[in-house]
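Beneath this line is the structure, given in structure tokens, with notes to follow.
Complex shown without one protein chain; remaining protein chains in place.
Moving on, here comes chain A:
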């Protein structure tokens, strides 16, 4: 890896009795998207706040674009952009006015700010709405203006703190497209998200954070390989369960978990193919309703690493309505219960 553009060593942050960061290490390669993944309260936002000079670490060291965040905050501010969980723009101004004002405050000069605002509005297809008050914008448009406002200085490192939380799927895709474009131009993006598919789609490296610590790091593919896949079998009746479990144990080397007529087996290595499963189960005289081999999502990674689904809050966090907290998460929780049941 090239020498990291963001590097963090032993970062700690304490708010009173709460230890938000408990010795966190990170290294982000330039020109990549790095995903910080974790539940509410895991410490993701605290990392971003420290790296963007909004707050100071209690202990540890962090450099961004070659500057120590504690010693040279001014130099760091010249090299970064920050778009947070809010649409942090002035609702009582038009999109264009917002960008011009922020551009001047970002030291682009009056004319420079004007030109840059117009360019970015055009590039990100906001020209039509540019002269309307932001208060009339949709949630997705507000977030886009907010993102553009963080790009006024063409930052070397862009911090995106949960950039798509609360957005509709269409607007999420818009934001993702912008992020990919920026990275193609050489910007480094540090992204926090509780949406596992977001990290999966955008990030080339991911750190899973829990209780202020990195508990796993790697590419999404590496993390998934650690978990293996799942074989899902649904049998025709109670009588078929024992035979099916025996076949699955033999084929996968895993430990099948039974719930009603469903059998879920985690496979550490290579999973058998669906035709092979059907053939073997049929040969054992088992009536099969459904067979599937599911490759793990980052959801499974998170569940396996922390024992919780990502939508469930950690310390200090409540449950938020994430897209994962739909059928997928419920299935995951069911699976968790069934596995416990089987091992007890």
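By definition in this document, a residue touches a chain if its C-beta (ideal position, glycine included) is under 8 Å from a C-beta of that chain, and two chains touch if they have at least 3 such contacts; residues count from 1.
The working rule: contacts and distances are computed from a predicted model.
One chain of this complex is left out of the view, and of "ATP-binding cassette domain-containing protein", "Acyl carrier protein", "Transport permease protein" or "Metal transporter", the protein name its UniProt record gives is "Transport permease protein". Touching the chain that is not shown, out of A:36, A:149, A:281 or A:301: A:149 (per the contact rule at the top).
Residue in contact with the omitted chain (choice from A:97, A:118, A:197 or A:217): A:97.
Between the chain not shown and the residues A:6, A:26, A:62 or A:106, the one that touches is A:106. The chain omitted from view is touched by exactly one of A:74, A:128, A:185 or A:238, namely A:74.
Residue positions on chain A in contact with the hidden chain: 49, 52-56, 74, 77-78, 80, 82, 84-94, 97, 101-102, 104-107, 133, 149-150, in rising order.
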